[in-house]
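One protein chain omitted, others in place.
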């Protein structure tokens, strides 16, 4: 058992840390303030990604020829740790960098690779992921968006939902039904859709915390060409799954965030007062914090254990479903406790909040999405039970 | 809203209380010690039931002509309260008094009524209930025990399980399959089986607390006659259900027991010491007790609310499934907490225990049966969801 | 034995429900979020016209002279729709303490004004110390020449827009007293605060040499803490009913959704993960309801166990509301996470009540103390002291 990092890994960490200190947006470490105006935000995020890409810090796992560093898994882990440490701005082209790019490298044609990959790296073309639909959430294979071949064009109609960053996106990795197969995951095809066309309409979804990360995407006679198909027609299910498999660090970033958030919450309990006493002076607050501590440590250590296995066998295991379940449920729990321990002062918001500009309140509300997006907790439990414990398939499947 | 009892009800209570004081087995109030030897126990319990029957306290809801008091629902409630108050010995013929007797009165032939009812009351013939089988637990209709007509006899083969008091029983209300119906609850017939015959073998099941309440009953060419069929051949499912419907006070006795057990647990916390301090001096013990208090009060008040409804509409409602779920889960919880708060001293047993001859330990183990017998908690939740909230039927049904 | 609301109470419920249905339920709350205070005031006027504010005001002061239990169905209905306003603060806090402690003149004024729907109360309690303890009350009131002069600050005062009067706990000569302050008194400045639950508008209130006549003092000087405790009993019995109503509505909506939403070719309500969760939610709801009915009954009849009964109802109902509101989002999936449907409004309100007018931990302590479990300990400690 060994929790240390190699000298090479430490050097990698140090290089990144130094680079971040020099290249983070001005004033970032002090306040992490993103522009509130949407167009401005888009610009800000693209600029940040360009900055990263220019120093080959945008997609470190990519091969060097594509502008990456051919990073090891441990280097990716360190990358996440350091990004969480400085609460770096989000990657506007996360979908492009971590999902579409690697998928293109794996199964894209040389032309597709040449056309799309460079612009993914720089953020010149931002990608979104067109999977979920109103009636295909947990049941992804139930997609109803259709693509019909007419002449040399594919005409696409339907509706996508929960599309992150679609309001900034230039292209969409779109899953559509091209024929009615025997089983519902047959007859699916993946398109590399141009978002900048009349048939594509993006409507914002406002979350319960008042922010806008997700969108509905309405497709009305949108057009794609054969050259924009990745993989084979009607054989897109495999491509769909391949895309999801490229996240080799799993929910590492959230695990490290949770660790940091816990430390910050302890700090809140030690500094915020009630009747001139820090909150942590209350026995029930200490008890709550210890419960969180144990679980947060557990989620981190589970992750390290799964990572160790992955380092040995070379690919992520199904244990990732346990990581996802645990860290998402724990994140909800942590922010919920953050509300509770503040007492009624936890009902203040933004600049009127007693701590961190209402960070805790806003993220509490945001945390409800964590156990829904990326596979609900219920789906994770099915996966754990069926694929790890060997229980029979669920009803309906 | 009114929690008071009428003068008549209070008088009823007083009459019963006085009678109990005069007629409980000698020394009962001090120790509630049942004979440990099984044959002796059987005698003791039969004698107790005879004592009750002689004063028309065995089956108060029965009509006066059958030896009952034609009691109102509220009188039955009071009866349970008073029996719990003195921790009266169990009714060895509970199945006969509360289930078989009323069913006979409802759908038995005059001959059957005449033959069986008087002996049920006195405990001269003790009954058991032959429903559950190894492969028909929650799924009661899946019974596999067969009864085949040969000449004037029905020949019965199969196995029953979880048969309470079968080791004392003279007769069994037996559910058997007489034909293969279209649906699995067709083709079932109910028999009034004589237990005292060579084809019936009773084997004890020893529970995890070391006691013996339940049995397996093996039927090997056991014999019943037409006169021992209740209801119609192949139409026994309705009779089966009718039998279960006669418990009009639902889980009242357990609700009142839980109330008493909670009060006793508080007493334990106030009298048992650690380092010369009563356990209740620990903040976490007080917190645990308050959680129990709220839930115990909730279970009692829920029961009263459902009772109120029953008094108005004249029959028990499906809300009984909530009562069952809650009181059984709470009972488990209460005894589990009773183990925890004692610290490691909770690991002592019987006369070596620090309190109540290990009552808490023994009943903790026994309590595991509460959420299984009489419909598992899972079944209760299905019932609540389907019949109260209107959700669709479960898979497999 | 009759543990149910009576026919009149259930009838009143029907009127209130019909009226709030006509207001399109949570639309009033959404109007408030959108800043349309006038629309909300209109809806409140309608509620007042039904007589909701008169219920527990004595006949002598133009009320209906009914009891705590008669408020229960009304509070439940308000909970169902997350109705904005200061009903709880007025009917379940201000009215009971005025009724119990105020002079006849004060009653004549305040209770009649409430009964007519003309004026309402809110509670200006919290201070920068952020605590609902006695120590947390520091706003100073100097009594000179038959008038109080107040200096200090209150924070997180709810929905001043709908209230004319503030119940203000102050410190006079080091002791807590209760003063009623008209919000339009000179020297008083109200500043809006941003709040987590947008259906409740919070404000800071600054008192800069605010003078109030001695006639605004409720109860004897220095008795304020005890008066607050009485007010809290009423409030907590009532808030448990509000939570019950909200949970009832949530479970109706969630059950309906579980019947129509399909995934993997099945209504999601057929999956036990959803189905059993809903069953658990229903059991919590009904338990909260039983506890809240009993709490209100205990309050009305000044039953011996009223303190523990009310604390239990309050703790259980607010906690269950928090949990059920959260489950509701999970049952709804992604759509439950949006502003568009109501799920989040219930989550936010549930957290609002969690520690409003006292923390959960304080109510645990209060119930434990009322049950004598503290006393038993103390007696024992004392005994040990004598022995050693």
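Per-chain numbering from 1; labels A, B and C assigned in written order.
Following the convention adopted for this analysis, contacts are C-beta pairs under 8 Å (C-beta built on N, C-alpha and C of every residue); 3 or more make two chains touch, one makes a residue touch a chain.
The shown structure was predicted, so the numbers you read here are calculated from the model rather than taken from an experiment.
Could you tell me which of A:93, A:215 or A:299 touches the chain that is not displayed?
A:299
Thinking of the whole complex, not just what is shown, which of A:71, A:148 or A:281 touches the missing chain?
In the complete complex, the chain left out is touched by residue A:281.
Contacts of subunit B with the missing chain: which residues?
Counting only subunit B, the missing chain is touched by 132, 135, 137-139, 142, 161-162, 205-208, 210, 273-276, 282, 284, 332, 336, 339-340, 343-354, 358, 361, 365, 368-369, 371-373, 376-378, 381, 394-397.
Mind pulling the subunit C residues that touch the left-out chain?
271-273, 276
Touching the absent chain: which residues on subunit A qualify?
1-5, 74, 77, 266, 269-270, 276-278, 280-281, 286-287, 289-290, 293-295, 297-299, 301-302, 304-305, 307-309, 311-312, 319, 322, 325-326, 378, 380-382, 384-386, 388-395
One rule holds in what follows: only the chains that are shown with their structure count from here on.
Counting only Cα atoms for the centres, state how far subunit A is from subunit C in Å.
40
How far is the middle of subunit B from the middle of subunit C, if each middle is the mean of its Cα atoms, in Å?
Roughly 42 Å separates the two chain centres.
If you look at subunit B, which of its residues touch at least two other chains?
Where subunit B meets two or more other chains at a single residue, that happens at 395.
Please set out, as single numbers or ranges, the residues of subunit C touching at least two other chains.
266, 270, 274 - these are the residues of subunit C that touch more than one other chain.
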